[in-house]
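Here the complex is missing a single protein chain, while all its other protein chains stay put.
We just call them A and B in the order they show up, numbering each chain from 1.
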Amino acid sequence: MNTIVETDGLGRDFKVRDGVRRRTVVAVERLSLRIEPGEAVGYIGANGAGKSTTIKMLTGILVPTRGTVTTCGLRPVADRRRLAREVGVVFGQRTQLWWDLPVRDSLRLLASIHSLGPAAERTRTDELVDRLELGEFLGTPVRQLSLGQRMRAEVAAALLHSPRLVILDEPTIGLDVLSKQRLREFLVAERRTHGTTLLLTTHDMGDVERLCDRILLVDRGSLVYDGTLAGLSRTVGAERVLVVDLATPTPDLVDVPDTRHLGSEGDGLRQRLAFDPDATTAARVLAALAGRTEIVDLAIEEPDVEEIVRRVYASRR
Amino acid sequence: MPRRDSNETRYVPVIVRTYLRLFVAGFRRQSTYRLAALGGLVANTTFGLLKVALLFAAVRTSGGELAGYDVAMMSTYIWISQGMLGSVNLHGRTEIADRIRSGDVAVDFLRPLDVHLASVTTEVGRAVFALIPRGVPSVVIGALLVGMALPDDPWAYPLGAVSLLLGIVVSATTVYLVGVCGFWLLETRGVAILYMVVSGFLAGLFVPIAMFPDWLRVVATVTPFPSMMMYPVDVLSGRVDGAAAVGLVALQVLWLAVTVTAGQLATRAGRRRLEVQGG
Partner (left out) sequence: MGDLAGLTAPYRAVLGSRIRAQRSYRTSFLLDLSSSVLVGLVELAEVWVVFHAVTELGGLDLAAVVLVFGLADLAFSLADLAFGHCDTLPTYLRAGTLDVFYLRPQPLLLQLVTSDISLRRLARAAVGAVALGVGLAVNDVPWSVGSVALVVLSLVSGVATFAAMFVWAAGAQFYLVDGAEATNAFVYGGRYAATQPASVWGRPLVVVFGFFFPMAFTAYLPVVTLLGLPGPDWMPGWLGWCAPLAALWAWALALLTWRAGVRHYQGGGG
């Protein structure tokens, strides 16, 4: 199997007009990376770090200023039309469906656009409708769908032609917990059954944790981390926070092993404890608490991608 | 709504200042579209030159004078009307129409401002600004390329300025009426298209109304459209002067009164309708 994405010194500048003067903005500096078939890669970084620009260069929408890029063994700009058959892209913010047509019609049109045969079209549509649970709103015009429904339809639209590489740009943005959950489960299953390669940009830690086995972190157009999430958390110390609601007002829980007391509210009715998931577990912390006080409710806060990104950026400056 | 109490007297200047700010905001927003203004100028000039070719030929074929226009006066008509294009709404699309369709107008009703006046003021601010990148250059280009007639009577200038402003305001108050149809109609695009088709023609955009056959001229006169463009152009060019010019301005004031009254009534009725239907 061939490498799915291979870039070498890939970079892109933009000329922007700043009043009368023109200046050059470097969106992507020099990016060299390889993505192998079947990988699931989270591409993260702050806004303006060059994520969208990279995606556009991988798919042939933008011509690189420097360096080389090969996607699915093709040159994206020169072989754009062949590449379109190998790649599916989901843009969280822009639609590829026809807003005034029912979902079913949009899928039919896309099947036609990608020249799927009748048999392939039926099998694949049935599979996607079933797994993404599109059945209940197949006949609804896209503009009447809820955001969660629309996103599932978008994913179906991007995956209809069974692309080898699926790129998802902020796929879960604005979705409720249940919709996120369904979408992630679908993507995991899709990858397992078809060996699809996933590349996604996201601000959502849940996406990264549940979908990606590798993370690429970009800062100001350069790659600053390439590895697992656990590794990244280790480098920047990604603490989790246990929030407990207690039955009675309690003095600050400052001496629980392996935790750090962050604060209390309402006379100590709600307290926040930070812990390092490598040093202890939420269960152990809870066990330590259980003997001392009655816990009514609890929640675990995870650092979001922004927080991790911020810490990485801070450590570099 | 302003509370009617002892604060009333202090309230008035505040209200004036608010509308002034709306006017300036409309003005400012336009200034960010410089490239658009340049594009508009190219379009204005091109259409102007085509009108010059056709209408000058018409004047010359009729022995140098047609419906009271000689070549120089025809040129004045063409370039002033082209210059007003960016300021007079002849396309029927307005922000208020969009806000009514999207339901955002409910928010506007919560503000202590008259929705009608606020919308018209913003539109007039936008329109007056458009005179700078579109109006003045059109007239200058026309004067340089083709030459223009100037009115003999010095009174034509101040009166013309008043008439021009009235034209812009009447255009804003009239097109507002198209927008508020949205309180009762699901889709105002049809009304806007109708407005677009009829307004340009009857405002005298392509052919001066004086060249219309009699019956068509009568039709035009009983609409507010000539007040938006034809009358200001006639006054500014000096084709109509003296008492007749004052008469045209009076006619504009009349149409202003009619359209403002209609706008106030429609806005109130629309608001009641919103309240009854719960937005």
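Operating definition for what follows: a contact is a pair of C-beta atoms (placed from the backbone, for glycine too) under 8 Å apart; a residue touches a chain by one contact, two chains touch by 3 or more.
On a predicted model such as this, the values are computed, not experimentally measured, just so you know.
Of B:198, B:246 or B:274, it is B:198 that touches the chain left out of the display. Within the complete assembly, A:62 is the residue of A:4, A:62 or A:285 that touches the hidden chain. Here one chain is not drawn; of B:64, B:190 or B:242, the residue touching it is B:190. Although one chain is not displayed, subunit B still touches it through residues 33, 35-36, 38-40, 42-47, 49-50, 53-58, 61-62, 66-67, 187, 189-190, 193-194, 197-198, 200-201, 206-207, 211-213, 216.
Where subunit A meets the missing chain, the touching residues are 14-16, 27, 56, 59-63, 77, 80-82, 84-85, 87-89, 91, 93-96, 98, 100-101, 105, 108-109, 112-115.
Definition applied: only the chains that are shown with their structure count from here on.
With each centre defined as the average position of its C-alpha atoms, the distance from subunit A to subunit B rounds to 51 Å.
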